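Every protein chain but one is kept in place in this view of the complex.
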Amino acid sequence: MEGSLLILVVPILQAAVRSGTPILFVCIGEIYAERSGILNVGLEGLMLVGAIAGFTAGFSAGNPVVGVFAAAIAGALFSLIHAYVTITLRADQIVSGLTLTILGTGISGFFGKPMIGQVGPGFDQIAIPGLSKIPVLGQVLFQQDAMVYLSFVLVPIAWWVMYKTHLGLSIRSVGENPATADSLGVSVTKVRYGCVLFGGAMAGLGGAYLSLAYTTMWIEQMSGGRGWITLALVIFAAWNPARAMLGAYLFGGADALQLRIQAVGIEIPTYFLMMLPYVLTIGILVLASRASLRRRIGAPAALALPYAREER
Amino acid sequence: MAMRLELRLERSRKLEVLVPVVSVLLSLVVCAVLLLSTGTNPLTAYGAMLKEAFGTSYGFGEVLVKATPLILCGLGVMLAFKMMFWNIGAEGQLHMGAWGATAVVMTGWDASAWLMIPAMMLGGFAAGALWALIPAYLKVKLNTNEIITTLLLNYVAILWVAHFIYGPWKDPTSFGFPMTKQFPDGAQLLRFGDSRVHLGLVFALLIAVALYFIQEKSRWGFEIAVTGSNPRAAEYAGMNAGRNILLVMLLSGGLAGIAGMVEVSGIQLKLLKDISPHAAPYGYTAIIIAWLARRNPWGVVLVSILMGGLYVGGETVQITMKLPVNIVLIIQALILFFVLGGDILSRYRLVFDRKEALSGG
Partner (left out) sequence: MVGGNKIAVALSGITKRFPGVIANDQVDLELLEGEIHTLLGENGAGKSTLMNVLTGIYRPDAGTISIWGKAVQLENPKDAIEQGIGMVHQSFKLVPTHTVTENIVLGLGRGLAPVKIEEAQTKVAELSAQYGVKVDPAAYVWQLSIGEQQRVEILKILFRGAKILLLDEPTAVLTPQEADELFVTLRSMRAKGHSIVFISHKLDEVMAISDRVTVLRGGKNVGTVLVKDTNPQSLSNLMVGREIKFATFPRKEALGDPVLEVEGVHALNSRGLPALRDITFSVAAGEILGFAGVAGNGQQELAEVITGLLEPTAGSVRVNGVDMTRESARRFIDAGVSYVPADRHGVATVADMSLSHNFVLRRYREPKFAKGPFLNFAAAVGYARRLIKEFNISTPSHATPIRSLSGGNLQKVILAREMTTRHRLLVVMSATRGLDVGATEFVRETLNEHRHKGRAIVLISEDLEELLSLTNRIAVLFHGEIMGILDADKAEIASLGLMMAGQAQAEVA
């Protein structure tokens, strides 16, 4: 009895990790950007740019690793627009981010046209010797592709940098109180540019996961709202990279579950099942906002506020 | 030498006019580079777009057809943005409005257009408004981030419509295409002459006039402007922010809902997939329109017509020159980016610090 339940559940959990991984990348990047005080709601556009850049490069080189690098670079370069407009020109971060999404959707569609219908190189699953033999966990966590393992490494590093290093202290201070950081010689502009560009690179990786690992093709608007879901998960994660992992896999679980139920053919209308990840995300967001009302904790204090030293 | 921004005491009037014009030109230049990279002569493409959209009466009629839902959604988004409520859910509200209007038809009610059309408008308005009230309520009660909720609800609304056109409402004679039966004559909006321009345009313009008075002249409009500009001052002035958020979103979502209604009743004549163009959805373009129009109702009408031209031109070059229709989105976004940057220049002055000044005094 238990055994048959495991046979049912383990593949779903394994799929949950796969499905959560692109979001995890994006989430870590956005946590860094927001911790530095810059809200980037252009994640959806950045993921699409990452997905097409990664796919095109990977396809041309015949090697998905090339694609991953290309995606990170493209994401960072594309987010430079947002950084320049919001940090240097101090324009509204929300409007800039929305425009970035629209531009990213347009550009990825434009350059993606010739790639439609092509099948690119992808990452294969690699079972890690030893670890993959652990019951349940082994199959869920250690029979995955290289990018999943990359995310396993990135999360603790991102956490350590954020909470244990001078760089992390500077980032958190710039997002909470830029004038203070500035008065102590921390360059608000440099820290913010760095975080936005890192966020862009990570969103690029998240996009690349979709076109090089989750599938091995390019589909227009293939991010399907994952950029927006990530924004909710950042709040759920309380801006902590470690908690982001939990949120990403929770979403991944919903996604995996709805696909699985569809496949099994249980009598729930397909389109209602497809709503599940979005509705679940709204639910998570509602819970997170209730919690932050109760505990009076919330976003970095200077989030979405431009900083100018000489303004009086 | 370092560059920095210095606040201007008075905004520059000249720049406020100049910025949008230059932004359009710059975005066309950037897009030209993209077009050149695919081996297309940008001048030929732009020429064809301009000629099709504004050079023929049929083309201009099509521009107005596109402008109609854009004006309605744009006005709704404008009102929400005026009080800095980030409603980016016009796309979903439009879908729900189309669904609500169709639901009236699907009851099988047989009435004359004089009853049917108002009932469908009511259905569209109500469905769009209710959809918009979900994020508004969550914002007021729990301070839930409305950017994320309004946006995610777009996906849910589109799936909701898909459920009905693939399922219960699917026309059995449609050869498997996901769509409802064609609406009866009484449920179709009057069209002008032999163009596809329909009564919805008149509704949109009347609503623009009404919104001008509401937003710019009424005491409630003053409340919205104060709340958007300084919420703490609004509270100090005894304004009820929560009530106003609910009311604004009721109207904002309702207007997008009417946009959905006029699309199904005036253009598509049935509910189907992609009632809003997939490549550049009306609900997202409305965000750009509201911002470019500087949250002014007349501006929304004007910018919507220009954007309508971009849609028609974009479709033309897609067909005749095989260009990806995505250039519509790219041009839209670039214009907004240039305007965002340009706006900063009309509020601030660029100052260059010269080192020698330090030793001069």
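Chains here go by letter, A and B, matching the order in which they are written, and residues are numbered from 1 within each.
Rule of thumb we're sticking to: contacts are C-beta pairs under 8 Å (C-beta built on N, C-alpha and C of every residue); 3 or more make two chains touch, one makes a residue touch a chain.
Since we're looking at a predicted model, the values are computed, not measured.
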item	value
Of B:17, B:190, B:237 or B:319, the one touching the omitted chain in the full complex	B:237
Residues of chain B in contact with the chain not shown	6-10, 213, 217-222, 225-226, 229-230, 232-233, 235-240, 353, 357-361
Chain not shown, touching residues in chain A	161, 164-170, 172-173, 176-177, 179-187, 296, 301, 309-310, 312
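Criterion: only the chains that are shown with their structure count from here on.
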item	value
Centre-of-Cα separation between chain B and chain A, whole angstrom	28
Chain A partner contacts - residues on chain B that touch it in the complex	4-7, 34, 86, 88, 138, 142-145, 147-149, 151-153, 155-156, 159-160, 162-163, 166-167, 279-280, 284, 287-288, 291, 324-330, 332-334, 336-337, 340-341, 343-344, 348
For the chain A and chain B complex, residues of the former touching the latter	41, 81, 85, 89-92, 94-96, 98-100, 102-103, 105-107, 109-110, 113, 224-225, 228-229, 231-232, 235, 269-272, 274-275, 278-279, 281-282, 285-286, 289-290, 292-293, 308, 310-311
